[in-house]
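A short worksheet on the structure shown next.
Missing here is one protein chain; the remaining ones are kept as they sit in the complex.
Right, subunit A next:
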Amino acid sequence: MRFRAKIVDLACLNHFSRVINTIAKLAKTCTLRLTVSKLYFILSDKVANGGVGMWCELNQGNFFDEFQMEGVDAEHNEIYLELMPENLSRALKTAQNANAVKMKLTNKHCPCLRVAVELPSLSSSSRIVTHDIPVGVIPRRLWNDFREPSVPDFDVSIYLPVLKTMKSVVDRMKNLSNSIMIEANLSGEMNLKIETDLVCVTTHFKDLGNPSWALEDGCQSSQDRDPESMAEARIDIRKLQQLLAGQQVNPTKALCNIVSKRVVHFILLHEDVSLQYFIPALT
């Protein structure tokens, strides 16, 4: 098992840092899966995670200038590591003006992801700051736990409103309630609602648009549904707030799929990164 990678381009480095910052906001611990062409940050929807699931995919070619990976064996040319993204985020904070950042999987005393940041220096020798981030190697027999979640059989799929507005509203609602109801229909309408003994607040978004999903047999699952009928799910407001707080750059596409009373599946697409986030409905 070997892994070595290098980023030299400052824009790529900053972009990568932003992605790691977003992941760090969403998960305390997560799985990093490395393949020849991609990196994945995965949180599987176990009860221990509060039922929240995350799947973030990056094309390594868009970020790294050098990328060498040798998996556990020839048949399974991948590496699965458990790590705390906050550690990686902190290491990258020191790399804001770096000449280069090198990453390497090492196992001196225990498995670590060694991040070496080469900083500009006035003298002829360069300054290097090294961070050793402890990682856990996930054995192959457990890899099935981290498969890509399938898109659920949703009731309504809808584009999200401007994230800045959604974030302001959710930030305020969080002061008033622990849970929030998301409802949406196929007429491009979404409502965010909170209801407590003290106060009820509902925010109405219109004209959001509904993405069309083509199924394998060529028809759209939602054709029979009454366009005005709302699909709804009540979720933990902090989880929604964390998702919105982590978005440092506006995504190219942002949408959510609602399975009534079961789960809300968020999909946020940027040019080089796709992020899926599953928030289960509260019972």
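Here is the rule we use: contacts are C-beta pairs under 8 Å (C-beta built on N, C-alpha and C of every residue); 3 or more make two chains touch, one makes a residue touch a chain; residues count from 1.
Please note the rule applied: contacts and distances are computed from a predicted model.
Selecting from "Sodium/hydrogen exchanger", "Chloroplast stem-loop binding protein of 41 kDa b, chloroplastic", "Cell cycle checkpoint protein RAD1" or "T-complex protein 1 subunit epsilon", the unshown chain of this assembly corresponds to "Cell cycle checkpoint protein RAD1" (UniProt protein name).
Contact with the undisplayed chain is limited, among A:Q68, A:T202 or A:T252, to A:T202.
Check A:K93, A:R172 or A:K253 against the missing chain and you find that the one touching it is A:R172.
The residue touching the chain not shown here, chosen from A:P161, A:G246 or A:P280, is A:P161.
Counting the whole complex, the residues of subunit A in touch with the unshown chain are 161, 165, 168-169, 171-173, 175-176, 197-207.
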